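Okay, here's the structure, questions in a sec.
What you see is the complex with one protein chain gone and the rest in place.
Our next item is chain A:
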Amino acid sequence: MTDALLTGADASTEVPLKRRLRRAERTRQVKALALVAPLLLFLLFTFAGPIAGMLWRAVDDREVRQVLPQTIAALASWDGKDLPDEQVYAALAGDILAARTAGTIAIAAKRLNYALNGFRTILTSTARNLKAAPEPGTARETLGKINPAWRERATWTTIKDASGPVTGFNLLSALDLTRNADGAIVAAAPDQAIYRDIFARTFLISLAVTAFCLILGFPVAYLLATLPPGRSNLLMIFVLLPFWTSLLVRTCAWIVLLQSKGVVNDSLHWLGIIDAPLRLIYNRFGVCVAMTHVLLPFMILPLYSSMKAISPAYMRAAASLGAPPLTAFLRIYLPQTLPGIGAGCLLVFILALGYYITPALVGGAADQMISYFIALYTTETANWGLASALGAVLLLATILLALVYGKLVQGQQVTGGMKN
């Protein structure tokens, strides 16, 4: 028996063993895959797919190409320095007539109007006034007579820029940038440049909310981690309570509390502390209060789990070695909670970046965050390209943050954070 085993091991070189191992592993891997497959498929169709589609929409630019195919083809050889030649005008006239019949003029007009304000009028008036295809050689004159904009180079540059099939136009707009008539990237006109401010506001509000959550959550997490089990369980229920209530209900509760005839103002007035109601809502203050309340558990839970892992012996050791309580806290306890602080801050910050309902309900016009504008462009103005571009920029910023955090945490794990 033993001999047989030995010879078997000798005879079989490494390869069959490896193959056998792989075969054994493969069965397990297939089983594991089968277990996650339903969720994976679900996520693929409901999450990954739509996101990829959204990202694609940010650069997708085929509307003008579909409506004005001959014009785009004719413009391909245009150098962009002077007005295009007669042949391009003729192509445009043909396209417009065809599009009018098909009823697709509005699609191209909407897209071109994003790039050059007033383009909608140019295109629709031309479509209305162009009775029939102009005589050969008179297309430029005819169109120029209908609308003088056709004699301007910028009009044509706009069409060429919008010729697709992909464009950086929306992404540039999302960063308050645009291309000038020469194709160089320049700052957008001041009346169009709003998104950097909104991004800055979004990041600022998120940062403030993260800071408030950390300040309020840290002591609670500490208490949770140090109280005896019975009382800490009760406290944990209070911390988790908001999770069991609808986000909308919680936000509306803040409206009831903070409005000018609300509970807080009435109480302060009744106590004689204020004469006129304070403005506590529909401003930045209200947004920060409501968002901090909603996001607090996301800060407390990671903090709690990192604190729970810190043995009380460390603080005792520090005290026995001569460290006063504050020194022991700052030099021994706090550094060991850093992974929890990092995780909590990242979680709250990223969640806050995408907040929509709460600022929309309790914020003023100047407190709307980027997701409000994304929603606006998708539901109100149907400018999916710009909405997608804003979303893409936000996603990119979030991914960058997550990567930075990942690096930091990895560093932590290599250098310490081990328990004994």
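Definition applied: a residue touches a chain if its C-beta (ideal position, glycine included) is under 8 Å from a C-beta of that chain, and two chains touch if they have at least 3 such contacts; residues count from 1.
Everything that follows uses one rule, which is that contacts and distances are computed from a predicted model.
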Per UniProt, the name of the complex member that is left out, chosen from "Cellobiose transport system permease protein", "Proton-translocating NADH-quinone oxidoreductase, chain L", "Spermidine/putrescine import ATP-binding protein PotA" or "GDYXXLXY domain-containing protein"
"Spermidine/putrescine import ATP-binding protein PotA"
Any idea which of A:L55, A:A127, A:I332 or A:A375 touches the chain not displayed?
A:I332
Going by the contact rule already stated, which one of A:Q29, A:S320 or A:T381 would touch the omitted chain in the full complex?
A:S320
Residue positions on chain A contacting the omitted chain are 311, 313-314, 316-325, 327-328, 331-332, 335-336, 415-420
